[in-house]
Structure formats: structure tokens, C-alpha cells
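Every protein chain but one is kept in place in this view of the complex.
Entry: chain A
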């Protein structure tokens, strides 16, 4: 079909890159923002702007907070009919479902604590399933008070899931599209290197003064090659994290018998009961178990804080408490879990040393999810992610620059469409993000369902930026440049500055205070990043405006038009 191997790789790189580059742009950009997801949360929820807290006392703080949890209405409406067996009586009313599982999760960057409960469906169709209706909340660990539930943690509940699911939950379609895009990213990197062959030279080649098309290609190669291991690693581990559950769930399909037998063997070996015994039992002091877990970690020379706490089969003789260590001080996402018998507090099991495969897997996923405490490395992650964005964006621009003159002659709209989509997913994505942050500060605090409104504004603004790019793009089909690029750059600068000002006005946290008077780096960092974005967007807008002016002068000269075409 293709004349040679390199041509087939070039075709693959160009067309798959074009088709899925838009998705990859979202993955890389919101992935980069997710490095500081907790910091965006603080910015968006001013009442949670206090110092990170360790896991609070269970007996004093967590137990009453868990007791206040109720099964989520939407979860109940959706899953109760699927789990409950009508042959065994009427479904248990939502508020009468008994809790079966409690969990609490925190990291070294969390002032507030995420907690949740799994409520048991008493008469399920299939006893072997988990049969849980969930109820989650976020609490202030200092008091146990719940943080308002209809607010959105913009960093960890919007930007973060956006980068792996596009926040499109229907049939998990978003997650599948991102998975395919991840595979295509790996393919694009390898095929890109094959296309070029001069990989070493690409490190040092950038000719900004050359023809736009040439500089774009240099920048595309440079940003791709300089961070090549980073791009490859994140695409690979990103797919790997979801591979067993979404993409290749062999253990739930053809190998389910093998998997299920392993579960039974594992439960016997670990001594951690898979099912409830059906015999009521009290809960011993969890605080004592937490202290014992910390003591054992310290004895292994791994002193640390508790990151994750889970109680299984609550109120049952088979109940047990699992305590996991927070991974703040190492790359590998290790739990060093210690499991206690819930009714007595005796240690049932300490996780044995990991096998090499588990160790490798924990290292790879840990390096992707970066729970460790290392601010320099975090910023390098952000830069790597933005380099990925630059690589993808210059790929789009190169595609357009290369074709638009030919398309203009042939009367084709191809370059115009690709260019408009590129505007929408490069500058438009920033406009939507900033629009959401600004809306977060301007919408009244008391507004019911504030988080839902922020999401609607995010999609609305993004859609508008695509429409703007499409409407302003007619000039591309004549071989020119879309003015939407610079107009949206101006919008980015304006929105970013407005967001910083709105934060100051609505919370009183201006940079002088968050940097010097009462340092609070989470908010200062977001504000400073917003201002940096504003400056860069202004510079870009000015460069584009000057170039457009030059182009107008050139095209007025009919002789020069030939050169330009």
C-alpha cells in the first residue's frame, strides 16, 4: 500500500495523530494541572484554606462523622433495583440500609479528609458480589464537620478525572477513548522517531527565524524529543493503570474461574474473611490499631503517617480494619498495609514483602500518580506535560501550514476545519479552564448546586470558543491565519487576571498576603501561575497581531501574493 516502511509510519503518525491529538491535548494539559489538583481545590474552596492535617482520631472524630453518612440518593436510585432481589421481599428503604464498610483517605497535601461508606443491600440477587450503595463526604478533620457537598473540588474532581475520562462517564466511553489515545501516543512517538532518524540533531534544532512551517516542525520535534521518555512513560503507565479493569479485564471474562479460585486461596492464606459471618460483634478501639500500625512501620524503619483506613464487614464477627501508610516519602505507591481484627484489635496480617512484578508495577504507577512529597519534581511534571501540549499543538499547526495554500487553491475546507478545531482545543481549552475558575469566584457562595453550574460554564465556554474559531476561520480557506488565535489569547490574558482579582476581592487573599504576610503557597501558586499565563498569552497575542499586520501589507502587493501562496 505504501511505497516503504517510513511512508507507512508517516501516514500513521499524521492521521492518527490528527484524529486523537485533540484527546491527547486534554490528557496532557489537564494531567499537568492535576499535578497540583489539591492546590486548585484550595483556590476554589476558600473555607478549606488551612494546613494539611494528618488522619484524625477515629474514636473521637471519624466514628461520629461516619455515623452521619447516608447512602447517596442517585446511587440508590440507580443500583438498588439492579442489586436487590425482589423475590426476597420489598427493597430496604434508602436510610435503613446498614453500613458494611467505612473508609477515609488523605495525603500530605490534604487539609480536608475524604470519607465514605458502603451500605449493604440486605437481600441481594447475588450474595458473592459486594452489593454496596455508597455514600461519600468531605470533612474538616479538625472538627469532623462536613464540607458542603454540592461544591466542586475543581482540581481533584474536575481537572483530574478530565485527564483520564474526559468526564464522560456514559458506558465509560471517555476512559476508552483516552486509552486508545494513550496507545496512539506510544505509536506516534515511535513512528515520529522512525520518520526522522536524526533524533540526536533534533535536540538542538530550533530555527525560529525560518519560515513558519519550518520553525513549527523544529518545535514539534524538539518538544517531542526532549521529553520523549516522559511522554512515553506517561502514555504507557496511564494506559497500564486502567488496563486490568477497563481495557483488558481478562480476569473478569475468560479467566474469571482462575481469578476466583485465586481469590479463595488468597483469602485463606491471608486470613482476611471475604464474607460476613452473620454474627454481630463490637468494634474495638481503632485509635489503638492506628497507633500499633505506626509503631510497626517505625520498627521497620519506615515511620510514616496513615494515608488510607478501611473497615470491612462492619459490626460483624468477620470484620477487620486495614490501615495503609501514606506514600509521601517514596516513588512506589506502597501501602505497607496492616490488618486488624475489628472486634479485638489483634493483628491478623502484615503485608509480606512485594514480589518483583508488584514492585515494578507499584513503582510505575507511583511515578505516574506522584503521591510523594517533592515540589521540584512536581514542577518538572508540569513542564513535561506542557511540553507534550506544545508538541501536539505544533503538530496541528504544522498540518495546517503545510496544506492551507494547496487547500486554498483547490477550494478545500480541510485546513480551515483542522485549524478551527486546533484553536478550540488549544486556546479554547485554556479559556474554558479560566472561565470555570472565574465563575467559581463570581457565582454566589450560597447558590444551590454551585458545582453543577461551574461544570455547565466550563462546557459552555469551551463550546463557544469552538464556535468562535469556526466563525472566524474563513480566512484560513484563503490561505491566511485565523484571527481567533490571537483573540482567544487576549481572552486568556483577561480571564486569568480577572480570576486573580476575583480571588482577592471575594476572599481577601491577595498575593502580598499569601506570599509574605500569611504564606499559603497553594493559593499563591495558583495565582502566580494564572498571572504567568496572562503574560505569556499577551506576548503570544502581540506576536500574532504583528504577524497579521505584516501579512496584510504583503498581500496588498500582488507580486508578493504569489510568494505567499
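Simple rule for what comes next: contacts are C-beta pairs under 8 Å (C-beta built on N, C-alpha and C of every residue); 3 or more make two chains touch, one makes a residue touch a chain; residues count from 1.
By definition in this document, contacts and distances are computed from a predicted model.
Novice: Can you work out the missing subunit's protein name as recorded in UniProt? Choose among "tRNA_anti-like", "Cytochrome b", "Carbohydrate ABC transporter permease" or "Iron uptake protein".
Specialist: For the chain missing from the view, the UniProt record says "Iron uptake protein".
Novice: Would you mind spotting which of A:405, A:464, A:515 or A:548 touches the chain that isn't drawn?
Specialist: A:405
Novice: Given that one chain is not shown, which residue among A:195, A:226 or A:417 touches it?
Specialist: From the options A:195, A:226 or A:417, the contact with the absent chain belongs to A:195.
Novice: Could you tell me which of A:217, A:272, A:393 or A:522 touches the chain that is not displayed?
Specialist: A:217
Novice: Of the residues A:74, A:299, A:357 or A:516, which one touches the chain left out of the display?
Specialist: That would be A:357, which touches the missing chain.
Novice: Identify the residues of chain A touching the omitted chain, counting contacts across the whole complex.
Specialist: Within chain A, the residues touching the omitted chain are 1-12, 14, 16, 180, 183-184, 186-187, 190-191, 195-196, 211, 213-214, 217, 236, 239-240, 243-244, 247-248, 250-251, 253-255, 257-259, 261-262, 355, 357-358, 361, 402-403, 405-406, 565.
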